[in-house]
Every structure is written in structure tokens, then in C-alpha cells.
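Written below as C-alpha cells is the structure these notes are about.
The other protein chains are all here in position, but one chain of the complex has been omitted.
Entry: subunit A
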Amino acid sequence: MVESTQGLPLEVRLSAYLDGQLPEAEMHEINAILAEDDDARMVFEKLKLGSEFGARAFEKLLQEPIPLDLVRNIKEAGKKDDEPPKADFAAIPVSAAAPRRPSALWPKALAASLVLFLAGGAAGYLVGERQDGASQLASTRFAPARTWLDDIADYHRIYARQTRHLVEVPASDKEHIVEWLSASTGVPFKLPDLSDQNLTFEGARLLVAGGKPAAQLLYRNAQNEVFAICFVQSDPIETVTALSESMRNDIGLVSWQKGSASYVVVGPSADPSLERIAETVSSTI
């Protein structure tokens, strides 16, 4: 609570009133102003509207995926100096780890681009935005579009915690799993053997991701952590796309597209072996 807001502009005092930060005596004063003054009430309503809209907007920002290499670098930072890598934590050798993000923070070019952005870059992209219409409500327009990967991350967050009911069909029915999921998803595949990565195949599930049937092949490591390979049918492409890493909170994803299917390897976001697993899967599935 602040000591006094006397002498400050009314909107500042109303803003503090909204936060319950005014001294008791001033609360009564603002109550009286709001009861009598239409303009003050209008300003107060604007403050509340801005507060609620902004809060929603910033919450959505929190849902943006975190670059996986950022996590890895934090896991690895300073380790060379003070301790050997541990098996349960960033277990890959330092030399094989993702390289430290080349810091683009400091070059001159970027400084110049930021100046340009501040000076008028906003206006530049806004011109483009006008062309696709400005007719949608902000609350819907600003909602980030969910992709099949968001669904996969949600499923993984739930199923990876299951102990007795991790899978629908157990690993003992491998032949049936391949036949069943190939037919259900329209994506022919072979079960990848990830024993070299210390992963044991546990079984499979059929999911719905991005509105399409999705296969989920589940594996477990020695630390009881669950990894999954998921795929859905997609528009055909002639080549294989590069592996793309992303994060959804505690879930790490490495995805790619090949032929008529999109694939993703899912696991704990802190595990730096995800990309190696994805490389193995992309060449064997």
C-alpha cells in the first residue's frame, strides 16, 4: 500500500484504487468521487477493461513454446567448470550437446534493426495486417492457433504419468499395433527399435490430434521417463523436412514431415537426447 496519492492525476489514483493500494482514508475519498463523477467512473471502467484485456493477453503469451536449446543451455551452463555431467540430468557429453545459442543480442546490425522497429517497424507490419481485415474481435484474433503438436503435448502430459494404464495395446502385440495404427492413421510404418537409446517399447495408443487420427508409440527409459513417437497423415511433400524443436512447458517436441505424414518425438523438455532419438526414428520408422 502506498502512503499517499494526493496530488497525483486521477487516473493514477483510480488505478491504485483498482489494486486496493490506497490508504484507507483515500479509499473513502475515491468511493465518493466515483459515486458523483461520471467522468471518473468512465476512466475507472477503462482501467478495469485494460486490466482484464491485458491480463488475458499476457497469459496467452505464457503459452508460447520455449526454444529447446534454451533449456539445454541452462542445464549445461557452467557444468564444465564445477561438476561432471550426471546420467539423469543432461546426460550427453558437452561436445555433443546443442551448441550455445549464438548470441544475437549484441551485434550492431540487430541494434540498428531494433531502432528501426521502434521508429516505425510497427507501422510497417500493421499495413500488412490491414490487408487481411481488421474485423475480428481481439479476444479471438489474438488467440494462438492450436496445432496437432499442442494436442500431442497435452496427451503426453496426461499419459506419461500413467503407471498401470500407460498404453491401450501392450508391446506384446507388436504385429497388431502396426496393422491397427497403419490402418487407422493411413500411415504405414515400422516400429522403431530404440534400445540403443536405452528406451523400451511399452505399447501404443490411438489419439486424435489436430482433428486427425494419430498414432502414439510409447517408450520408457531406465529412469521411468516416458517418451512417445506420434504421427498423423498430412499433405504429401517430396522431401523430408528438417527436425524442428519446440517446447510446451515441461514437454519437449522434435517434429518433422516426411512423405504423407507428420511425425514428432515427445519427451521431458529437459532431456537433451530428444533430437538424437528423433534422428533415429526419422531414419527407421
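Following the convention adopted for this analysis, a contact is a pair of C-beta atoms (placed from the backbone, for glycine too) under 8 Å apart; a residue touches a chain by one contact, two chains touch by 3 or more; residues count from 1.
We take it that contacts and distances are computed from a predicted model.
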{"item": "Per UniProt record, name of the chain withheld from view [\"RNA polymerase sigma-70 factor (ECF subfamily)\", \"Fe-S cluster assembly protein SufD\", \"ABC transporter ATP-binding protein\" or \"UDP-glucose 4-epimerase\"]", "value": "\"RNA polymerase sigma-70 factor (ECF subfamily)\""}
{"item": "Contact partner of the left-out chain, one of A:32, A:70, A:222 or A:240", "value": "A:70"}
{"item": "Full-complex contact with the absent chain, from A:24, A:39, A:59 or A:238", "value": "A:59"}
{"item": "Contact set of subunit A toward the excluded chain (per top definition)", "value": "2, 5, 8-9, 11-12, 14-16, 18-19, 21, 43, 46-51, 53-55, 57-64, 66-67, 70-71, 73-75, 77-78, 82-83, 86, 89, 100-101, 103-106, 108, 110-112, 114-115, 117-118, 120, 122-123, 125-126, 129-130, 132, 134-138, 141-144, 249, 269-270"}
